[in-house]
Every structure is written in C-alpha cells, then in structure tokens.
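Please read the structure below before turning to the comments.
Note that this complex is displayed minus one protein chain, with the remaining chains in position.
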Amino acid sequence: MGRPYHVGIIGAGTCDDSTYQLSRNVGFEIGKRGWILICGGLGGVMEGAARGCSESTGVTVGILPGLKKESANAYIQVPIPTGLDEGRNLLIIRASDILISIAGGYGTLSEIALALKTKKKVIGLITWKDIPGVHYASEYRDAIQMVESFLKNA
Amino acid sequence: MGRPYHVGIIGAGTCDDSTYQLSRNVGFEIGKRGWILICGGLGGVMEGAARGCSESTGVTVGILPGLKKESANAYIQVPIPTGLDEGRNLLIIRASDILISIAGGYGTLSEIALALKTKKKVIGLITWKDIPGVHYASEYRDAIQMVESFLKNA
Amino acid sequence: MGRPYHVGIIGAGTCDDSTYQLSRNVGFEIGKRGWILICGGLGGVMEGAARGCSESTGVTVGILPGLKKESANAYIQVPIPTGLDEGRNLLIIRASDILISIAGGYGTLSEIALALKTKKKVIGLITWKDIPGVHYASEYRDAIQMVESFLKNA
Partner (left out) sequence: MGRPYHVGIIGAGTCDDSTYQLSRNVGFEIGKRGWILICGGLGGVMEGAARGCSESTGVTVGILPGLKKESANAYIQVPIPTGLDEGRNLLIIRASDILISIAGGYGTLSEIALALKTKKKVIGLITWKDIPGVHYASEYRDAIQMVESFLKNA
C-alpha cells in the first residue's frame, strides 16, 4: 500500500457560519477517508476544515505564513511555520495532490492559479467563478466525490 | 533624488505578433522614462517588453524560473536565475512597484492575484478579464498614463 | 497546555550503521517525549531519526527537496514536498524550535549556519567541528538532555 493522499483546502481566512460549516463538512470527509489535510493553518475556511478533519481523526497540516507555530488554529496537529508570507501559498499547492477551494480572496485566487499552472486538479465550492479549468461542485458531497474520482484515475 | 521605479511586466510566454508589438511598445515607454523593467525573462510578452525597453536604453531584469542565465531572452541585461520555477512569480511581484499584465495564462493569473494580495496596482491590457481590482486599459498609451498617475500619487 | 516542541534533526543523507543507530536513538528519545520530529525526509541520519521517533510513537515530518511525497523515507508520516531543492533547508530550520546536527556535509553546514543566524540553538553530535555557537554533545543522552534544558529555559 502507498502513502495517504494529501488533499489541500484553500479558501477564505475569515468567513460566515455557513461557509465554516461547509468547510467542516469537507474536512470531516477528508479525515474519514484517511487522507491528510493540507491547508494554510489560519482561520475561517482553514479552521473549519481542520476542525472537521480532526473530528474524524484525520491528520491536519498547516503551512503557515509566519514564523510562529502558535499562530496555527487549534485543530492543526502539524503546524509548519515558513516565514514566507504569501510565498507559502505555493508550498500548500506543492504539498497537495488535489485542491478544494472554498470562498476566498486574492490569496486563494493565487493558489487556484498556481495549482492549475502545475497541472493539479482544483474543485471549486462557492469560490472564484468562471475560472477555466476549475471543476465546480454545488455542494460538499459532490466535491468529495469529484476528489475520489480524480484520485482513482490519477 | 531617489531610485528609479520598477515596473513589472507579466504575461504570456508565447504570443502572436500583435501582442508582441504591444509589449514592445509598452517596454519602449518604460525605458524612455528611466524606469527599470522587471519581468520573468523568457519569451513572448516578456521578450517583447524587454526588447522595447532596451530600444529606449532602459534597464531590463529577468527573474528566471530555472538555474541558467542563458535561458533569458536576448534583451535581458540582468538575468537572475532562481531555480524556484513558479516560485519566481512572487519575486517578480515583490521586485516591482507596479505591474502591467498583458495576455497570459495561469502563471500570469497567479501574478495578478499575488500583486493584488500585496496591495500593488495592476494595469490590465488584453489580459484576464473581470478580475476585481485590476485597472483595465484599452491601449498601451493609456496603460503607461495610468502607471504614471499611480506612481505620482503613491 | 501548549503545542508540542518541534525538534529538527539535520545531518548526512547517507551514513554508516553506527551513525544510523545513533540517529535512531536520538529519534526514539524525541518521540518518547511527545516532541514532533522535523527533518529533510530522506535517507541516512534523517531515516534513522524518523525510524526511532516512530518506534516511540512520535510524529515525523519530512520537508522534502523535490516534488514527490514518495521520495520520503518509510518512517515519515507527514511528507511535505517543496520543490525548492536546497531552499528547503531554511524551511527545516524555520519549522524547528531547536536543532540536533548529526554528521553531514555542506547541506548540513548550511542548516547549522541558518539556525545560528536565526538565533536557534544547535546541538552537535559527531558533526562539523569547532563552529562557534554550536553546543557539542559527546553522546545522544547528553544531546537530549541539552535539548530539554534549553527548551525549559526558552
């Protein structure tokens, strides 16, 4: 058997409750499948996803922009401080096999673009619209199903 | 007096003749004003812009994805090999005071997003459409005028 | 209570049996104390340390030079591919609270220097000699004791 897949979650650093719950649901499904969750380690979507993943006993990694591991949210088990600021966005992409994008601003847009540039699949959930190459899902179960399907055929 | 401004050109690595000429016109105006041209150092828009800039005796810098300075186009006077692949995109943004985006694919989109994320102005010329925050120009003289105006008010 | 400490192991990518066993002993003590092991994820000292750490049920992180998580040794639970080649050396330092250096060549020397430059403690075990600022230990129990002592007084 091989190594577990790494699923990256990229998205908004602050978000409303429904986006947080959506992220938590996505994270829960990731952990349940034994995949490792890679994210930026901070708040909002990153926290929701890490929380969900840890609730299904998954492993959560936070690749942080700053130099202090204490800046990671409480559900990150493996914080990786980089001190690279936005430079860490590329590291999130490189550490992931596939990405799910949830909401997000310019940082998330840079991650979507870097993922597509490096030929990684990006699943979009209520995120930047109409980016050619992104596979849009309408709800979290679809997103997870798309991930499963892409990983199986990789 | 201070240092010359750094104007970054981001855009397609391969392009048709009219985009190349557009880039060359933009580059020429950059060199004429004594600004330093920052770009990714390769072909297409990067070559057109560096060519125009050197034609008006401007300084051209190419921040390269690979490890060989010989990969720079012929109009780059200062090639900077980085070995960071797409990681060099962020360095182009950080080395520039303001950016002009011409055509381009996912790499360019990542640069637009990283520029906006780090609060730098981006002028768009026939490039990714409808990105909120990009200042779109309809032709190269407008783009240069917008750069002048932003730099004066910075 | 806070987050577990991150102890970085830097050292030779290939080594003889006694250095491998030394690294394994160090790793075992790290895992036993609940610290997270950070290393470069490849062979030699990195493998020995990760093996020992996993034998005492510790968490092992490998910050890899390449783009494939499959290049990590078998005892790395969380591989982080970076694609930065030697650029990942700085990330190992930044992700660690304190470092133990075992044997090693120029890559390890760069890590020792970057650690000291960024004010992190470095414990040396049969490694580059006479580097001012390195705290040299004569055997692995001393090294672990020095780590404990430094972390307690940090």
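A, B and C label the chains in the order they appear, each numbered from 1.
The rule is short, and it goes like this: a residue touches a chain if its C-beta (ideal position, glycine included) is under 8 Å from a C-beta of that chain, and two chains touch if they have at least 3 such contacts.
Because the structure is a prediction, the values reported are computed rather than measured.
Novice: With the full complex in mind, choose from B:V7, B:L22, B:M46 or B:L91 the residue touching the hidden chain.
Specialist: The one listed residue touching the chain not shown is B:L91.
Novice: Which of these touches the unseen chain: B:P81, B:G107 or B:G124?
Specialist: For the chain that is not drawn, the touching residue is B:P81.
Novice: Among B:I30, B:M46, B:V61 or B:L116, which residue is in contact with the omitted chain in the full complex?
Specialist: Of these options, the touching residue for the absent chain is B:V61.
Novice: In terms of residues, what is the contact footprint of the unshown chain on chain B?
Specialist: Here the touching residues of chain B are 2-3, 6, 36, 59, 61, 63, 67, 69-70, 72, 77-83, 91, 94-95.
Novice: Could I get the residues of chain C that touch the absent chain, sorted low to high?
Specialist: Within chain C, the residues that touch the unshown chain are 86-87, 89-90, 105-107, 109-110, 112-114, 116-118, 131, 133.
Novice: Extract the touching residues of chain A with respect to the undisplayed chain.
Specialist: 83-85, 87
We adopt the following convention: only the chains that are shown with their structure count from here on.
Novice: For copies chain A and chain B, work out whether under half or over half of the interface numbers are shared, and give different or same accordingly.
Specialist: same
Novice: Pick the chain whose C-alpha centre of mass, unweighted, sits closest to the average of all protein C-alpha coordinates shown.
Specialist: Smallest offset from the overall C-alpha mean is found for A.
Novice: I'd like the Å distance between the centres of chain A and chain C, where a centre is the mean of that chain's Cα atoms.
Specialist: 28
Novice: So the centre of each chain is just the mean of its C-alpha atoms; given that, what is the distance between chain B and chain C in Å?
Specialist: Inter-chain centre distance comes to 41 Å.
Novice: Quick one: which residues in chain C touch 2 or more of the other chains?
Specialist: 83
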